[in-house]
Structures are given as structure tokens and as C-alpha cells.
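Omission of a single protein chain aside, the complex is shown with its protein chains in their original locations.
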Amino acid sequence: MRRGFRIASGLIGLLFVLACLAWSGQKQPVPVSILMPAPYADASTQMVEAFNREHRGSIHLEVIRGPLETESISDLAISSLLLGDTPFDALLMDVTWLPKYAEAGWLEPLDPWFDQAALDQLILGARLGNHHKGQLYRWPLGADVGVLYWRTDLMDSPPSTPEQLSDIAINLVQTKRVTNGYVWQGRQYEGLSCNFVEVLHGFGGQWLNPATGQLELDATSAARAAAWMQSLITTGASPKAVTNYSESESLQAFKAGDAAFMRNWPYAWAELQKPESNVRGNVGIALMVAEPDQSPAATVGSWGLSLLKQSPHREAAVEAIRYLTSEAAQRERFLNQGYTPTSKSLFTDPELIAVSSALPEIAKALDYSVSRPPSPLYAQLSDLLQRQLNGLLTAEPEKTNRTIDTATAASAAAMNSVQTKSDMLLRATGAEA
Amino acid sequence: MSSKRSWVSSRHAVLVTLLLIWSLAPMIWQLISSFTSSEALVNGAIPFQNRWTLIHYRELLSSDPPFWRYLLNSTVVAGASTVLTLVLAVPAAYVLAQLPRRWRRGIRSGVMAAALFPYVLLFLALLELARNFHLGNSLFALALPYSALAMPLALLLLTAAFEGLPKDLDDAARLEGLTLRQRLRWVMLPLIAPASASTAILVFLFAWNEYPIALTWLSRSDLLTLPVAMARIAGSSIYSIPYGAYAAATVLGAIPLLLLVLLFQRQIVSGLTNGAIKG
Partner (left out) sequence: MTVLLALPALLLMAVVFGWPMLRYAWLSFHADSVLTGLVPIPNGGANWLRLLTDSRFWLDAGQTTRFAIVSVGLELILALAIALLLDQRWRGRSAVRALSLLPWALPTTMMALGWRWIFNTPYGPIEQVAEAAGFGPLNLLSTPAMTWIVTVLADVWKTTPFITLILLAGLQTIPEDLYAAFRLEGGSAFQALRRVTIPLLMPYILLSLLFRMAQAFGVFDLIQVLTGGGPAGSTESLALYAYLNGMRFLDFGYSATVMVGGFLLLTALILLGALLLRMTGALRAMQP
């Protein structure tokens, strides 16, 4: 009896072990998770479902919905990465974070999977901000640039120089044809830096010289750019409230018909064509203004997918990345949510142009893309600039009725202050001299 | 005083009511909001009977990870911290209570200084320790810094308790042949039980409510303690008008603490009171 019992339990144990082996030998789909900000996560749900259907049994993709605040997503990711934990395989990365993550060694280079040919079919703006020290770390998902929106019912053609913009805006305000002339983002936040970069390039300057790695905010061009932005407010070309505007406030004002010009991202176009918009059908898109001998500039703000170094499923993750950035995915994202595509060819695609007639203009702007300094310390550099610039814009200067495009003492002082503090920052954090 | 009792009572009633409103109104508002539907939260015109729903609670309890997970994590951390603190502090307090008066004052000042220190400032060094020694994302490892942070208060309360015991007691027990361990276990501990209880509950509350260290030592969503989870919920946009869910989270998170406070209010009060008097 005892022996029989032992044999029976031995057989059952054996069966159990075999069953376990069989179960584990069965191919489980490779889990891939990607962290994205909430809007992008929502926009991708159908694509993710399609991906999982196509790859049933081999890869299972999950999109982790991150916080709404842009910076909070980075905070969330960093808090895990600092502890050596990698709770997801890939991350939707803002263009300004890339140098920081790459420098910290948290990202896996994507060069083995995306070659030069793939890069070449991206539009210029999407090609910026993906590399760090020569290696590719991010594959773009969507690229936006700052553009100048203008009212076609108030003028025949858009201005091309800062002086023209100021003059037209002042004129329209003084003749009461519009309440505000030019609305833009002057609040103390990242949007202000984006605005400033465009103006700076328009005056022939640059924030960071890529060849020397030095900041160039102490050049006259920077002071002139800042002076001009301040003059917009003092001459009445822009309302004083602009110093507290972000994208949504400027869009609100322009959409209500209260402004003649607006600087904003491409998403605004769709908003302005909606039935409740007072300027529907009367909006044009142009490049930001620049001095006659300078090239106009458009600050690029793009999102892309980066692979984390510690990911245990690289191949599968790259597969997901490719899918989410494929032309089909771009097309769907554009048609459903208005996210700008990254492939050159899609900008001349008739189906897309039929939906948004602004697409060719945006494509043109993307060819004039400029990026913000690709420094791992960009967030701090931008903070220094925002503070001084917003301070300059909100200060009470002497009243003047002329558009200023020469440096003023105040603007030069502000820019020099940013330069000095930025240099101190770089030196103190161990940047090479 | 007693002769004026009746007149004083009516004025008191007003003040006491104000006090209660001040203390409880925010929580009561959360309670009401947590049962209010998202539409009703933004539209005051919806009639009374149509405003109520359980959906916020349902969403919280079915989310990933479910909300009760955070309560569990906090309990584990708080429990471990309390045990560790008491295990270390009781013997230490016994020793400190026997030191000569001069030494005791010096050590008490040092301990007081530590109790005053704004511990959020410790986060960076503790983060470095977590990185170097792989202490991150571990609920039990978190008990180490928590015990240290709670130690000053524990030492103050327990030392005072030991000092309050009759001097001869220890000697008499020693004469009876009891070892140190036995003396502590069978003679001292029962006598300082009230102080130990106060210390335990105060340490538990502290560990439950601590935020900066937990924030930097925990990143995995299934390991978060309640305060960190609440902060993450605050930053999320899972719900279109999130405040119903926020309110429900607040209510659920508050329930264990309310129970603790109501059950142990005597210990809490006496703990803080004694800490103040002896400190």
C-alpha cells in the first residue's frame, strides 16, 4: 500500500514537472511597454491594437499613459532610471531631453536599426535633435515648428521683416481694425525660449554655436532680438498681457478675431478652421520674420521614441517603434488628430493636403527648422533665459513710438546677464572649457 | 470656572462648532465630491437625486495597481519602521536613562537638534546611498532611514519613560538574579508600555505620511506608499475631470488614518504632550 502510494505521488510529480516544462516552452509573446504622455498615448490606442493583432503571439505592445504635464513624464522616467530600474522598454522623448538622457547613458543607440537612407526620407525638421555625439538615439514620431499665422482679410501678404511686422501690427491697432496686433508666448516658460530662438536667428544670432560649443548671447544680435521683442509691447504692437500668454491664450485671442498675427505651432491651424472660430477661412501661414539679409527660422519641437539601454527586449521594442512611426501610422495620426508627419513624402500627399491646406506651408517651415541648444543642461540654460527675458518684457521702459531693432541698454544687460550666468552654470557642472 | 459654566458653554458651543468645521470641512467636502458624478461636479444645476455615483471608487479599485495596494505598502513600511525603531530605541533609552545627568543633557540636546532638522534636506545623500547599495524599490529597506528619522522622538519619549521608573526597581530585579534581558522584558517593558504605545503610534504615523524619501527610493508603481501614489495621481490625467477620482482617492487614503487616530488618540496626545514637557 505504502509503495503504491509512493509510486503514484512520484508519477503525479513527474506529470506536474512535465506540464510546467510544456507550459514554459510554449512561446509567450514578448512584452514591450512604451511610456508616452497622455495625449499621444490616447492617439495611439488604435494603432497599438492593430500592432498587437498583427503580432499576436510574438509581441505584445502596451502603451503606458504618462502624466499630462510634459516635465512630469521625464521626472517619472528619471526617478526609475536613477534607481537602476527600467519599468519600460521605450520612451516618447521630447527633443530637449535627449542630450540629458543620452549623456546619462540611459539610451541605446539606434544606428543598427535605422540607416542613413531612413534618415534621408525624413523632412529636415524631423531630422534635428535625434543625435548625440554622433550617434542616433531617437526616432521621430512627430515634428512641429513655430510659424507665423496672419489674417488674410486684413492684409495682402504677410510681413517678412521684424520692422514690417511691427509697423503693420501698430497700424492695424491704431486704426482700430483689430484689438491686438501680434500675439505670441511671452510667459516665463519654455514657450518663451522657443519664441526667442526664432527672433534671435532672424536677427542673425544664435544661442549656442555648434562649432565652438560656446553660448553667444552676449553678441549684439541677441540684444537686438530682445530689444525688438520688448518694443512690441512698448509700441503697442502686442498687448501687455502677452507677457503671460502661453499657446492656448494666444490661440484664444487669435481665434476670437482679436489679433492680426499669432506665433504658434501647426496644431492651431485645425483649431482655427473649426466652425466656432471667428477667423475661419481668413488665416494664412508664413515663416517667422527675419532681417532682410537673414534666413527665417522656425523652432523645432519634436517627439520621438528612444530605446532604453536596459530593455530586455530590444528587437521587439524596435519593431514597435518602427510600426508606430511608419508612414501608415503617421498618416492615421495626422488625419485623426492633426499631428504633423515626419516623412517628406507625406507632405505632398494629396489625401493629406485635402484635409489641411496648410501642409505645404508647414513643410516649408520645417525646412527652416532650428533647434534649441542640444545641451544636457538645456533645462537650466532655458530657465536662465526665460527669467531674464520675461523680466525685461515686464519691466517699465521709457515710452517709445518707434519699432526698436537696435540693442537697448536694458536688453543688452539682460542678455549679458544670461550669458554670464550660463557660463557659470556650465563651468560649475563640469563642462569642458 | 464652574460657576460660569452655563454661560461659558453657549459661547463655547459656537467656538467648538467653528473648530470642528475648520478641522473637518475639507475632508467632508472630499467625501461629498467622491460620490458625486463627474457631470454633477461641474454642473451645480443637476438635481440632487441624480448627482450620486460609485464610479470613482470603482475606477480606483480596478486600476492598475488597485488603490488598496498603496495602503498595503504603506502599512508594511510603517509596520517595519515601527518594529525596527522600537527594537533599537528601547535598549538605547534604557542605557541613556542611566547615564549621569551631565551626559544626559548633552545627548538630549543633540537628539533635540536632530528632531528639529528638516529631513527633506537628507534626500540627496539618501538617494546616493540607495543607488550605491541597491536599496531602492524595497519596502523593507525603506524602514532603515525611517527608523533613523523617527529615532529622536522615540528616544526622547522612551528615555523620559525610563527615567520615570523608580530607581531601586532595576537594582531589586538584578538582586533577584534576573539578567538584563529578563529585566527589560519582564519588569521594564510592561511598566513603560504606555510610552511604548505612544511611541509606536507616532512612529507609525510618521512612516505612513513621509514623502520625500519614499519619493526618491520608490519608483515601481506597485510599490508606492500612499503619499507618493497620491502625488502621482495628482499628476495624472487618467480621468477627464479628475476631481471625483481625486476625492475618492483622498477618502480611501484617509480612512485607515482616521481609524488610527480615533482609536489611539489618547496615546498620540500623551506622546506629544510628554515629548513637549520633557523636551
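Things to note:
Order as written gives the chain letters A and B; numbering starts at 1 within each chain.
One rule holds in what follows: a contact is a pair of C-beta atoms (placed from the backbone, for glycine too) under 8 Å apart; a residue touches a chain by one contact, two chains touch by 3 or more.
Only a predicted model underlies this, so the values are computations on that prediction, with no experimental measurement involved.
Residue-wise, the contact with the chain that is not shown comes from B:P118, picked out of B:P47, B:P118, B:P166 or B:P190.
When the whole complex is considered, the residue among B:L135, B:M188, B:V203 or B:A247 that touches the unshown chain is B:A247. Those residues of chain B that touch the chain absent from the view are 1, 5, 8-9, 12, 15-16, 19-20, 22-24, 26-27, 29-30, 33, 41-42, 44, 88-89, 91-92, 94-96, 98, 111, 114-128, 144-145, 147-149, 151-152, 155, 180, 205, 208-209, 211-212, 216, 226-228, 230-231, 233-234, 241, 243, 246-247, 249-250, 253-254, 257-258, 260-262, 265-266, 268-269, 272-274, 276-277, 279. Annotation for chain A: contacts to the undisplayed chain at residues 69, 71, 74-75, 78-79, 82, 100, 103-105, 187-189, 376-377, 379-380, 383, 387, 390, 420-421, 424-425, 427-431.
Just so it is clear, only the chains that are shown with their structure count from here on.
Across the complex, chain A meets chain B through its residues 38, 65, 67-69, 72, 76, 79-80, 82-85, 87.
If you check the complex, the residues on chain B that touch chain A are 127, 130-131, 134, 136-137, 215-217, 219-221, 232, 235-238.
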